[in-house]
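Removed from the display is one protein chain of the complex; every other protein chain stays in position.
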Amino acid sequence: MSLARQAVEKRGTNFELWSWYYFRISGVLLLFLALGHVYVMHIATPIEEVNYAFVAARYATPFWRTYDALLLLLAMSHGVNGMRLILHDYIRARSWRVFAFSVLYSAALIFTVLGVLVILTFQPQPS
Amino acid sequence: MYHRFDAIVVGAGGAGLMAALQLAQHPGIRTAVISKLYPSRSHTGAAQGGIGAALGNHEEDHPEWHTFDTVKGGDYLVDQDAAEVMCREAVESVYELEHFGLPFSRTPEGKIDQRRFGGHTRNFGEAPVRRSCFAADRTGHMILQTLYQQCIKHEVDFYSEYQLLDLIVNDGVCCGIVALNIKDGEVHIFHAKAILFATGGFGRAWKITSNALSNTGDGVMIAARHGVPLEDMEMYQFHPTGVYKLGILLTEGARGEGGILRNDSGERFTERYAPTLLDLAPRDMVSRFIYQEVKEGRGIKGKDYVHLDLTHLGADVVENKLPDLADFVRVYLGIDPVRELIPIQPTAHYAMGGIPTDIDGRVVLNAEEDVMPGFYAAGECACVSVHGANRLGTNSLVDIVVFGRRAGKHMARHIQEVDFTELPPKPDAFSREQLGQLLSRESGESAAEIRQHLQEEMMDKVSVLRTEDKLKAAQKTVAQLKQAYTRVAIQDRQTWYNSELLETMELGYLLDISEITIAGALVRKESRGAHYRDDYPSRDDANFLKHTLVYGTPDGLMVRYKPVKITKFEPKERKY
Amino acid sequence: MQVTCKIRRYNPTVDEKPYFSVYRAEVEPTDRVLDVLNTIKWYEDGTLTYRRSCAHGVCGSDAMRINGRNRLACKVLVRDVGNRMTIEPMMGFKVLRDLVVDMEPFFEKYKAVKPYLINDEPAPVTERLQSPEDRAKYDDTTKCILCAACTTSCPPFWSNPDFVGPAALVNAHRFIFDSRDQRGADRAAIISDRDGVWRCRTVFNCTDACPRGIQVTNAMEEVKRKLLYDRA
Partner (left out) sequence: MYRGREGMWSWIFHRVSGVGVLLFLFIHIVDTALIGWGPDVYNAVTTIYHEWAIFRFLQFTLIAAVLYHSFNGVRIIVIDFWPKGFQYQRLMFYGAMGLTVLALIPTGVLLLGPIFGIAER
């Protein structure tokens, strides 16, 4: 079978196009969210003041919870998509690749669930 | 290894690919293309200026006018029946190339753009005509790419980096070739019903040349070894505008767009020699004008070159119509062609002569035109004699597409009519012995020194201006060099990708070609087209309106003649 | 002038691993690097192996790494590289011998993008018309000589040899943007594959390496945008 035909057969969807597009869109959103996050947490607030109370106060409003949830989901999907490309680039052996992708996707799932749970369920305790 | 195909095409330049494409259109015919270079590396890709065809996209034009120019340009040594066929089929061939996808430059109406070229005129010599169809100054590149692309589309079988070593002839019938897989050094036998040689030119016999390092005339000499005579080998074209010292070609399109040649005092010297066509006179003449200027001390700073002046054309024309030329000049000379004059000198360029064929590409063996069944040739290695004593610019690309096409078609017919001829016993014995000798000789002469000596001698004595004395001297030198070559030794003993071995074999072909060229030049005691003899400065139709055929025989070279075919145009004095 | 030339050598049939040979040669500043190689091969070491043909940058035979960058040996002058040069084969393809690499996979990729005009309508008697503006859209990418300098300078390609690579994409562009071609979509299927144009990370090494001055990266960006916007 010619290489050309193989490529056509393999495709079926335009997944890579959307992945590429998603990098750009999530990138633009992240530009504001991530830089905003860095600004708020590291520049505007002296880092010594970032403690339990600070976080608790912040999470009193749904705004910051939404903000953080968005940031988390976007950064995670964008970053994992990036890692997917990188692994595809550098890990050529099939077995290793299966292993690497399993690790990546499992980690992504576990950490996303963990992160989302924290953001949604956090209840400040009196200190 | 043994292979069997119906057709073998040796050479993947314009001529070879065009033939292969014709063959590929017959699903029943199995074709292989053998080439020592990857197809896209063939020297057709270097052609710049354009391909001539009387499309008349700008102004009235007719194939007959084109035929006349071709005949006159070739100083009447052209076989006119062939020229007629070529100029007629040029038109459909160019359209066919366009349909294949060739990206021609376009006129505002979207048609193929055309420009002027040396020697191409309207109404039998009245004034220059726009006949050269072009794609910027990369026409050859586009032809080569387009044909290669079409071959991919038609799934042609390529054996790239296989070097032709020998032709297999059994009892007068051509039945195969021997080739070396350059990569692993294995010798392959290709058995076939029809074999086409399209191996290109041999400019590397000269020191200053526009030709590729691989243009060494392999096919021409291998054919000659099997009793095929070589026709009109003394007719070798020097292109007027090669980059000084390097020989890299600067297209005639530059003059087609209005470029001017100037001598040391800035004079447009062509006015003195060719008042009508000026800088666009045919190449043999312009090259001679330059040699004349140099000889009379009007070369730049008294040296052996003159200037090509494009400064009045403006940046727009130079950058858009001659972009590659501008690039060459900038890279290799460090000069800006928009503002500065370009040093140029004539450069060995094109072989009008070669393996004699009829208009269907069949190789002919004598004046009676007896053919060698199954053997075809097309392109620069062949001589249908459409170029006679001097080829017009753009006519070589026409030659390769028209006669490549015709040869391919004829082969397809031939293949359906005949059976395979059996191979003779041990068809590869000669090649193996040749390789074995070169690989085993421990010490001896250096190929590089022989090559250098040969090229200098040919440049000095067998180029634009020739005399009996010079030719005799060159003949002696070449004989000595051939002697030395029998003792040549190489350093590389590997069979794996041994390029030194191949270069050394190629030198052998160049030596033989030079010998034959000189033999032809010595017997032609007249001046005609590219062959100019200081001692016989005029054309002599009474004695020399005929082709030379040089045969290699065990007792040395033998010269015979073949009449020129004249149909419409009686020889006249050639003035421009 | 005298130049010192360090060349990476390797003959897989006899050498265990690649090594460097150092040569000195007497050349002119205006000589090409190819002339340096020829001088060495012809007068010093006949076993030195490389490809070459046209000697003026139009056939694409002699792309190699000269002082760490992909160049055609016949298109770089000695005066531009100085009197010390290191010459190595292109990266990413198997070395066959010294500076010669295996080009088969390269041409396979080229073929994969269907690099030929596809137009099934019966051709007219004369030429198909095309306006100069339409012709200009793909002019740049018609210049490609398939030298592989771009593809072998591309980091994603080095690690992932399945990437079709810039050269094939340049040639796809050549046809996608040709108004006479009818089946850009077919070709796009291959290009938009996992190892298609989306693998390009805009590294620009390819553009820098292209001896024909083709804006390689831009050609790929045009292809990406075409895929993105033209969703027929």
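In this document, chain identifiers A, B and C correspond to the written order of the chains, with residue numbering beginning at 1 in each.
Everything that follows uses one rule, which is that contacts are C-beta pairs under 8 Å (C-beta built on N, C-alpha and C of every residue); 3 or more make two chains touch, one makes a residue touch a chain.
Source: prediction; values computed, not measured.
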Contacts of the hidden chain among displayed chains
A, C
Among the options C:Asn11, C:Ser61, C:Gln130 or C:Ser153, the absent chain makes contact with C:Ser153
So which bits of chain C touch the chain we can't see?
65, 67-70, 91, 153, 155, 201-205, 207-208, 215, 217-218, 221-222, 224-225
Residue by residue, what part of chain A touches the chain that was omitted?
24, 27-28, 30-31, 34-35, 38, 42-43, 46-48, 50-53, 55, 72, 75-76, 79-80, 82-83, 86, 107, 111, 114-115, 117-118, 121-122, 125, 127
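Methods note: only the chains that are shown with their structure count from here on.
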Between chain B and chain C, the Cα-mean centres are separated in Å by 27
Chain C contacts chain B in the complex at 11-14, 30, 32, 41-43, 45-47, 49-61, 75, 77, 96-97, 100, 103, 107, 111, 114-117, 123, 125-132, 135, 138-139, 142-146, 175, 178, 180-181, 213
Seen from chain C, its contact residues with chain A in the complex are 108-109, 111-114, 156, 159-160, 186, 189-190, 192-196, 198-199, 224, 227-228
In their shared complex, chain C is touched by residues of chain B numbered 37-38, 40-43, 45-46, 55, 95, 98-101, 103-112, 135-136, 138, 141-142, 145, 149-150, 152-153, 183, 212-214, 246, 248, 324, 327-328, 331-332, 446-448, 451, 490-492, 494, 496-500
